[in-house]
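Take a look at the following structure, please.
With one protein chain removed, the remaining protein chains of the complex are shown where they sit.
Showing subunit A:
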Amino acid sequence: MATDTVTNSTRDEVLRRIRAATGGTSDGGVAKAGWEGIARDYRRKGTREREGVLALLEDRLRDYDARVVRVAGGRVAQSVAEMLAERGVRRMVVPVGLPVAWLPAAAGAGGVEFVVDEGLSSGDLDDFDGVMTGATLAIAETGTFVLQSVAGQGRRAATLVPDYHLCVVRAEDVVETVPESMAQLQRTAGLATTFVSGPSATADIEMTRIKGVHGPRFLDVILIV
């Protein structure tokens, strides 16, 4: 209780100082009206044709060292099998709710084992070679895809601890600009949300970009068209 009292008086003191500095208590209605008056003359919508948007996304992803392939809806599983074989991964973790049709049948997967994440510990996750997920959307202009804590995209730890991430993005979920992505995400703004642009990277040593420090070092994207 003592702590509560201290905290409350501290809170009141900070708010009192703010109000003294700004000339009084803010009126929420006035604040909201003021916010709506903020000039937003920047681009709110993209201008490219559909094909141009997809090509831009591919270009930006590659610029950040991700590998990208375009496949038709029916060929995802086969493409996954090829990607995993090329990467040489053996054990993949997948989130609950990932479309089963995306997973190669056991025989065609070159012996890759898929394990569904039903609350694996961080240590367990560290034993996997990679993770495969879907995405809520992708932003072409920045080469970004957005993951949320929903079925098919999983917990944040699962897309972080393994060294390889394979992300499947539907072409209809690709937007051109950042404002378009935020408009779509507004409905689910309360979910844990991660914007991913390329594999983990650092430039802390002589500004040389190095792929992969603590997060996944390798990133592949399958774009379903």
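Assume contacts are C-beta pairs under 8 Å (C-beta built on N, C-alpha and C of every residue); 3 or more make two chains touch, one makes a residue touch a chain; residues count from 1.
The rule is simple: contacts and distances are computed from a predicted model.
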| item | value |
| --- | --- |
| Identity of the absent chain, which is to be given by its UniProt protein name, from "Electron transfer flavoprotein subunit beta", "Ferredoxin-like protein", "LutB/LldF family L-lactate oxidation iron-sulfur protein" or "Cytochrome c oxidase subunit 2" | "LutB/LldF family L-lactate oxidation iron-sulfur protein" |
| Contact partner of the left-out chain, one of A:Ala72, A:Ala101 or A:Ile205 | A:Ile205 |
| Those residues of subunit A which, in the complete complex, touch the missing chain | 7, 10-11, 13-15, 17-22, 25-28, 30-31, 34-35, 38-43, 60, 64, 119, 122-123, 126, 139, 141-144, 149, 155-157, 160-161, 178-179, 181-183, 185-186, 189-208, 210, 212-216 |
